[in-house]
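A protein chain is absent from this complex, but the other protein chains hold their places.
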Amino acid sequence: MKTFIKFCSILGFILCIFSHSIAADKVDYLKTDWSFKGLFGKFDRGSLQRGYQVYTEVCAACHSMKYLSYRNLSEKGGPEFSVEQAKAIAASFEVVDGPNADGEMFTRPAKLSDKFVMPYENEKAAQAANGGAYPPDMSVLVKARGGGVDYIYSLLQGYETAPAGMILDEGVHYNKYMYGNKIKMSAPLSDGIIEYRDGTTASVEQMSKDVTTFLMWAAEPHLEARHRMGFKAIIYLIILTTLVYFSMKKIWSRVESEV
Amino acid sequence: MSEKNTKRRDFLFTATTAVGAVGAAAVVWPMIDQMNPDASVKALASTEVDVSSVNPGNTITVLWRGKPVFIRRRTQDEIDEARSVKMEDLIHPEKDEDRAKNPEWLVMLGVCTHLGCVPLNDKGDYNGWFCPCHGSHYDTSGRIRKGPAPWNMEIPKYEFVNANTIKIG
Partner (left out) sequence: MSEHEYKPKSKVGQWFNDRLPLLTLANHLTDYPTPKNLNYWWTFGGILTFCLITQIVTGLTLAMHYIAHADMAFESVEHIMRDVNYGWLIRYIHANGASMFFLAVYIHIFRSLFYGSYKSPREIIWILGIIIYLLMMAAAFMGYVLPWGQMSFWGATVITNLFSAIPLVGEGIVTWLWGGYSVDNPTLTRFFTLHYLIPFLILGLVVLHIWALHVPGNNNPVGIDIKKPSKDTVPFHPYIVIKDGFALLMFMIVFAFFVFYSPNILGHADNYIEANPMVTPAHIVPEWYLLPFYAILRSVPDKLLGVVAMLSAILILAVLPWLDTSKIRSAVFRPLYRQFYWILVADVLILGYVGAMPAEGLYLLIARVATAYYFLHFLVILPVLGFKEKTIPIPLSITEPVLGGNPNLAMAKQKESKIE
């Protein structure tokens, strides 16, 4: 047992070194309490649904989410819109389908099985429309940024007037949390820019939190299932380990040696 | 070692083995289940087919869930032939009325129930379909009449959205 405690402390030491090295250029992000963190972390459904509203009404004008489908909106562990609601949401978008019997492409209302409609045809079109900067796809955005949810949450609220002496080009904005502090995206949120269907006050802070929660789910749609299964798996392993430990003691008691 | 002690040890080993076996089984399931149809396949949309251009006596074939679906606009002769067959003459007795709700239209999976080949139109001894792989003959209702196939060709779930459009699935 003693060896194992030592082993674990060595392991912890190594992990400390590496997590420290990863976090070396860490910034102090704004903090908020995320409901999905921790052993039993779950998403806040209301927040996810509001976050989806922020995404469609604000972000989706420029940012695609190409790995998500409308059916995901009604799946378990997500915003959990009802199937009817998800169908209605899908039907409010037009997708190009085809070719039909005459060999022509046609548009039709989207169905549950369709992927989220993209704001631009392709990456080049997106760049052209945004001054050369490609608004990144948001499907896995949270996992693609070092600071994760805290970074996105802070960035959305990090717009400030540039410090004196800093020269910003046309179409470039100052953001406290952006790498290099220069960002092409103008501040996307302002108080009351949208009206929440559930009556929540749409402050910048609230919207940032909701949309970040939504993005977390989009990047990690099985997070709740993972937490649930993880807890069961670890409890199971602890029970089995205990049983094996006592079996081992019994077996080794036949020879005079300490284990 | 006392009797009691031995028993407890046996119980301990049994319990350990049993708990271990349960865990091993639980681990095997995801490895098996990953081969089942995934969420995107299950959600696959139904197909809508425009049948306005199909004349009586003609068949069109459309793809649904990776399989061919025969949509035949039957002539009156074919309908009469299908409906006059006696049940006891059938290998897999099914009424034509149950297979084609709208007698003019026969919608069925174009897959031979023997080993999955696609039968040929307007062939065979019963004026319906003939499977070239192992010689199964189907009648004008897609019912098996002769050959190794055990069942009639399957009717998928479908509905008429309007007079000219059939939605399969």
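We call the chains A and B, going by the order they appear; numbering starts again at 1 in every chain.
The working rule: a contact is a pair of C-beta atoms (placed from the backbone, for glycine too) under 8 Å apart; a residue touches a chain by one contact, two chains touch by 3 or more.
These numbers come from a predicted model, not from an experiment.
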- request: Tell me which residue among B:T14, B:S40 or B:T61 touches the hidden chain in the full complex.
  value: B:S40
- prompt: In the complete assembly, which of A:V27, A:V58, A:A129 or A:V244 touches the absent chain?
  reply: A:V244
- line: Touch with the missing chain holds, among A:P109, A:G131, A:G146 or A:G171, for A:G146
- request: Provide the residue numbers of chain B that touch the chain removed from this figure.
  value: 30-31, 33-36, 38-41
Task: Could I get the residues of chain A that touch the absent chain, sorted low to high?
output: 2-4, 6-7, 11, 14, 17-19, 21-22, 24, 39, 67, 72, 136, 139-140, 143-146, 148, 179, 219, 221-222, 225-227, 229-231, 233-234, 237-238, 240-241, 244-245, 247-248, 251-252, 255, 257, 259
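Here is the rule we go by: only the chains that are shown with their structure count from here on.
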Field: Mean-CA-position distance for chain B and chain A (Å)
entry: 41
Task: Would you mind writing out the residues of chain B in touch with chain A in their complex?
output: 9, 12-13, 15-16, 19-20, 23, 26, 39-40, 43-45, 50, 53
- prompt: So in the complex, which bits of chain A are touching chain B?
  reply: 69, 71, 75, 100-101, 111-114, 236-237, 239-240, 243-244, 246-247, 250
